[in-house]
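Okay, here's the structure, questions in a sec.
One protein chain omitted, others in place.
Which chain is which? They are A and B, in the order written, and residues in each are numbered from 1.
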Amino acid sequence: MTTLKPNAKTFPLNAWYAAAWDHEIQQALFPRTIAGKKIVLFRRKDGQVAALEDACWHRLVPLSKGHLKDDEVTCGYHGLKYNSHGRCTHMPSQETINPSAGVRTFPTHEQHRFVWVWTGDPALADPAKIPDLHWNHDPNWAGDGKVIHVKCDYRLVLDNLMDLTHETFVHSTTIGDDAVAESPFDVHHGEKTATVTRWMRDIVPPPFWGAQLGKPGRVDRWQIIRFEAPCTISIDVGVAPTGTGAPDGDRSQGVNGFVLNTVTPETETTCHYFWAFVRNYKLGEQLLTTKLREGVASIFREDELILEAQQQAIAENPDHVFYNLNIDAGAMWSRRIIDKMIAAETPPSHAAALGSRTAAAQ
Amino acid sequence: MTTLKPNAKTFPLNAWYAAAWDHEIQQALFPRTIAGKKIVLFRRKDGQVAALEDACWHRLVPLSKGHLKDDEVTCGYHGLKYNSHGRCTHMPSQETINPSAGVRTFPTHEQHRFVWVWTGDPALADPAKIPDLHWNHDPNWAGDGKVIHVKCDYRLVLDNLMDLTHETFVHSTTIGDDAVAESPFDVHHGEKTATVTRWMRDIVPPPFWGAQLGKPGRVDRWQIIRFEAPCTISIDVGVAPTGTGAPDGDRSQGVNGFVLNTVTPETETTCHYFWAFVRNYKLGEQLLTTKLREGVASIFREDELILEAQQQAIAENPDHVFYNLNIDAGAMWSRRIIDKMIAAETPPSHAAALGSRTAAAQ
Partner (left out) sequence: MTTLKPNAKTFPLNAWYAAAWDHEIQQALFPRTIAGKKIVLFRRKDGQVAALEDACWHRLVPLSKGHLKDDEVTCGYHGLKYNSHGRCTHMPSQETINPSAGVRTFPTHEQHRFVWVWTGDPALADPAKIPDLHWNHDPNWAGDGKVIHVKCDYRLVLDNLMDLTHETFVHSTTIGDDAVAESPFDVHHGEKTATVTRWMRDIVPPPFWGAQLGKPGRVDRWQIIRFEAPCTISIDVGVAPTGTGAPDGDRSQGVNGFVLNTVTPETETTCHYFWAFVRNYKLGEQLLTTKLREGVASIFREDELILEAQQQAIAENPDHVFYNLNIDAGAMWSRRIIDKMIAAETPPSHAAALGSRTAAAQ
């Protein structure tokens, strides 16, 4: 397993990162740090989202402390103005404007209810590369989510999601039961994806899923975890009455949800974790949407405590070599794909410093 | 413009720095860090101010945690005593006192309602070099001020004061108006001083100055900013009815104030900012003195927010090269004079590391 070596790069820059939920970006200055870049976002009058470097060209004062008017940002210190393309359009007491005067902008795209920002080479910013979270705005699915700030390397959140064994231990009072930790699973991977599939057949459903299904009796339960590089994971979850054919593809008698996750690195050791839970049943029940959202939120708070403790322990043991278990197979693939993306951006002279420290468990 | 390179020296030591308002120093131990030196100040029975290194010769415990009696400081740990010249006069259980036993003292001088401390070579500590803030104790002027602790390099406060263009943007609801940012200005400099002069002729006075003048009609407004190295700035401000001759030297029909500022570096990234506002009208109105002091205090809180955000941004971008605009001309001169003072104190081998990163704006 790749270690969290201090100073080693932990995320690629040539990637679309979720910067905000769509509703977070209004016609107002909104600062957020994405992949180490301080960015100020705002919605233009035409509805497009602009993303500028959050530092005035002149004296570095954060532009987010200034004012927005008519799609232009005025720095709150000396009044330099920038348009939504980052070009300086006004300087105080200056007849001509330095042609170089401006701040960097970042490509943005709104999709799946999120505002995405591309932090790398703008020429490569193809919206087709935005990870698939379409369930989040598909009329056949209903649900909602949040964004939480977690004080850990975003990859620790991915590790957590790629192995749901932890449900049994971290979430023993809610969604976890022994079946998850005991059931076998398969792992597949592509160039940019890794998938962990676990079927728990003919089990007593855990309380949450029993209530969603609304029928008594044993069930087949599934968890299909799909990682899309560098930091998006959709988890296809659900139960169907045993014998109704779900494992063979007929889920018509069951209930199905998706846990949608995209974990944006803020710094090397902190992240913005965007998530939603959507379902394909009782679509119009807003009360259920709210209950599920708040329920998932309290489950994720349990993960947060563990993840922040783990981050702290890793920081205190920078040379620790990790052993991997079978349950880590999914996370190992996602880490490898991320490492490859980072290596592709790293000049050869630096690449040598980015070694992995791995040891295989028996 | 000189950058705030970490580890580069940012202030000279051979300078008089304001350590306290006169009323702050009583017959009691008063700790304050001045230009990186931890100092304990106290007023002797004869009224003179003593300034000792705030660390016991024996075990470094701050003397300011001890006791003052009869002009002697007793360390609060083992009871070593020091007189106001820093000489150890008593040690517990010790028959003779080590001749080297003592702590460093700093020259002090009380002037213009401030206690000044010289942090460099005591042989050079000539009170004639104390910067001119005489308005602060001149019977023809009345006013008051405060000291605030700002978490930024003291030079950022100086930059702020050397260019009042920022009034238009930072203080748009109080003293700022477009006239300041739009009016031309002149810059002059001497060996130890730099002056920025701005006249705004025939303008509608901003609300503050209209109220001070107490007459309707258009005015000529002036701002004459005078820097005296390394960290004192007096600003001659006022308005007079247009046509009464103020630009030509006859201010008799106007009102005049001085914003007095001396910004003492505490560390490389924090400072003690002493300021006062004094006026030459309605001298006996204590209510006006109080109102003006509190009004200026709330204006300076707006600057504080910007300056601390700027300091943080500079710390995060240590290699940033700053571009200078016309409005920075005054600040550039004050920086140059400070740099020269620092260079004069720096051994040649270190001087090479103290480069300036400057780029000129068109």
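Following the convention adopted for this analysis, contacts are C-beta pairs under 8 Å (C-beta built on N, C-alpha and C of every residue); 3 or more make two chains touch, one makes a residue touch a chain.
This structure is a prediction, so every number in the text was calculated from the model and none was measured.
Have a look at A:69, A:149 or A:320 and name the one touching the chain we're not showing.
Of all options in A:69, A:149 or A:320, contact with the hidden chain holds for A:320.
Based on the whole complex, identify which of B:77, B:199, B:281 or B:323 touches the chain you can't see.
Answer from the full complex: B:77 touches the omitted chain.
Please identify which residue in A:47, A:99, A:139 or A:184 touches the non-displayed chain.
Counting the whole complex, the residue in contact with the absent chain is A:184.
Who touches the missing chain here, A:28, A:124, A:204 or A:309?
A:309
Kindly note down the residues of chain A that lie in touch with the hidden chain.
Interface with the chain not displayed, on the chain A side: 159, 163, 165-166, 168-170, 181-182, 184-185, 305-306, 309-310, 313-314, 316-317, 320, 322-323, 325-327, 361-362.
Could you please point out the chain B residues that touch the chain left off the display?
38, 55, 57-62, 65-66, 74-79, 91-94, 96-101
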